[in-house]
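A short write-up of the structure that comes next.
Here the complex is missing a single protein chain, while all its other protein chains stay put.
What follows is chain A.
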C-alpha cells in the first residue's frame, strides 16, 4: 500500500497587509487539498503569479508575515514522526529541515555563496543535520557527489568557477546529501540549456528513485512534467484546478486550462496553428467571481460566473474543478488519437 508523506487539507494562506489603515488581502493559496505519496514525483504547474511559489513556501515552512496561514493543515509524516507545519514550533521545524525536508532552489548562482568554496557551503548546510564533522563528513560528501558525477575537486572551487549545469548539480547535492524523505524542487532546470536540462532532470529522477524520496517538482514547462512527474497538479489563481496521473493529464485533460496548456505545446514535425489563450492571469487581490478561469475559458456558461466549482473526483487519482469537465476535449487531434490508444 502506498503511504502518504504529505497531507494538505483546506489550506488557505493569504498575504494580509494593513498600511495606514488600508487593508489589502492577496489570496495566494485558496483552499488547496492534496496529498503526496512516498516515492513519487508530484509535478506542480502554473504560471507566474498563480500562487505556486506561495504554496511551496507553506510546504517548506517558510511562512513570514505578511504571509499567513488562515486555515487548514499541512501534515508531514516522516517515518512515523508526524508534524503539522502550521502549528509546529520553530525548534520542531528546525529539527526536520534539511534532514527530512529539503529544497532545490531555482537560481544556483544566487543560492551558493559566491565568496565561499563549495566545500564550506556543504559544511554550512549539512554538517549539523548529519552530525558529522572533519574527515567523516568530507568522505560522506565525496561519495554523495560521486553519485552526481561530480569530482571531489569541486569542493575546493568557488561557484563562479563551475558551469551552470555543474552548479545546479551541486545544489541538488546539497539538498540530497542528508537523504531527506521529502524534496521540494522549485524550477530547478529553467535557467539551463536543453542538453544540460535533460541531464539534470535525469539526475533528479535517479537520485529520487535511489533514495525513495518524495519530490514536489514545480515548473511552468509542461514538457518537463511530461518526462519527470508521476502525477501533475495544475494551479490557477491560487486554486488547484486539476490533478491526475501524468499520462491522463496529457492525453485526456478534464479542465479547459490544462487542455489549453497541453495543446499549445509546439512539437517538431507538426506545424498546425497553435492556439493562444487570450486575456491575462487574474489578480489574486481581486479574483473573479465563480470559477477563476471563466473570463478566459472557451466553455464558460452562466453557472461558471456565479458558483465556484468544487474539486471533484472523476476517476482513479483524477480530480478536476470544472462544471463542464465532461465537455472538455483535448484540443489537439494528434494527441487525442495517440492518447486514446494509449489509455484504452
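A few points about this structure:
Everything below uses one rule, namely that a contact is a pair of C-beta atoms (placed from the backbone, for glycine too) under 8 Å apart; a residue touches a chain by one contact, two chains touch by 3 or more; residues count from 1.
To be clear about the criterion, contacts and distances are computed from a predicted model.
Look at the chain that isn't drawn here: its UniProt entry, checked against "Fe-S cluster assembly protein SufB", "ABC transporter ATP-binding protein", "MoaD/ThiS family protein" or "PadR family transcriptional regulator", names it "ABC transporter ATP-binding protein".
Touch with the chain omitted from the figure is made, among A:77, A:92 or A:199, by A:199. Checked against the hidden chain, the listed residues A:222, A:291 or A:304 yield one contact partner: A:222. Of the candidate positions A:55, A:251 or A:323, contact with the hidden chain is made by A:251.
Hidden from this view is one chain, which touches chain A at 47-48, 164, 193-199, 201-202, 205, 220-230, 245-247, 249-251, 257, 260-262, 264-269, 271, 273-278, 280-281, 335, 338.
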